[in-house]
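The complex appears here minus one protein chain, its other protein chains still in place.
After this line comes chain A, so read on.
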């Protein structure tokens, strides 16, 4: 009898075991995440940015020297987004420690209570320029939104010097690529500049007028859209378009890699990004230490400015820069009256409605 029953028993226990397998898997995976989190806090710091050439530059000039000096091990991810930050904070499982977001996104994140207050006891504000220091973040980076072109099709001598030329279909019978979102890009400002609105009258932005201008020059059928910072480089080098909006550092990086692209600094739009710490970040002190290093270390800051052609919010770095590089930075006094300063306040209040309007205009 025992012999007859035992295979059945075995089968039953097997079935039961099978039934609990997913649970066991869950338990195991739960253990493994706990194990990895139990590494002592603030010995690592997870940073997120936009990826592409910029991430390499950030690693090389800031993160590597910081790791060497502090012993804190930084990890840089390429998929930064306010949505992911919000999801992490709301779920209580915060994976990121230092997150790059745009200026209007910063205001949204503050309003929604998603951020840790910056600890200016850990971060010395000595190196920070006046515009950069904020309660819940540092506007650590300034960049130029520029018109860029493919030198193989448009030689520099014939390149656009203002946005009216950039959008002029008679001057360039080609497609143009523009950014499909407005949080980081200044497409609407560009359209108004093309319509001869002077710098000081751009804000408050007349969105309808800007869209009307874009619809006439160059017209919707001549516009392509890009949705990532590195995409225009690909569109320009592949010959898909010969004119695109982009950012000064992206074009410089592509040029350094041998791409025949160029951009105009005049009539550019000066804008900036923030580094913030999500509420409940596990390595928040390490993130503040990194911010302190980034804002005050002159050597690292100068290397960053040199390689990227962007201005890091780090005043000591400026004195270490050769004159011609200092003059080419987005915040250079030489450029000040030739460029438009983006109005973060206006955008913070109007981003969502304006994005909706722009999207609807694109779609109709």
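Assume a residue touches a chain if its C-beta (ideal position, glycine included) is under 8 Å from a C-beta of that chain, and two chains touch if they have at least 3 such contacts; residues count from 1.
In this text, contacts and distances are computed from a predicted model.
S.K.: Among "nitrile hydratase", "Pyruvate dehydrogenase E1 component subunit alpha", "ABC transporter permease" or "Pyridine nucleotide-disulphide oxidoreductase", find the name that the UniProt record gives to the complex chain excluded from display.
M.R.: Result for the unshown chain: "ABC transporter permease".
S.K.: Which of these, A:81, A:165 or A:349, touches the one chain of the complex that we don't see?
M.R.: Answer from the full complex: A:81 touches the omitted chain.
S.K.: Of the residues listed, A:135, A:200 or A:221, which one is in contact with the missing chain?
M.R.: Only one of A:135, A:200 or A:221 touches the chain omitted from view, namely A:221.
S.K.: Looking beyond the chains shown, say which of A:48, A:183, A:244 or A:350 touches the absent one.
M.R.: With A:48, A:183, A:244 or A:350 as choices, the missing chain is touched by A:183.
S.K.: With the full complex in mind, choose from A:42, A:165, A:349 or A:362 the residue touching the hidden chain.
M.R.: A:362
S.K.: What residue numbers in chain A mark contact with the hidden partner chain?
M.R.: With respect to the unshown chain, the touching residues of chain A are 12, 15-16, 18-23, 26, 81-83, 86-87, 90, 108, 175, 180-181, 183, 221, 224-225, 227, 238-240, 352, 355-356, 359-360, 362-364.
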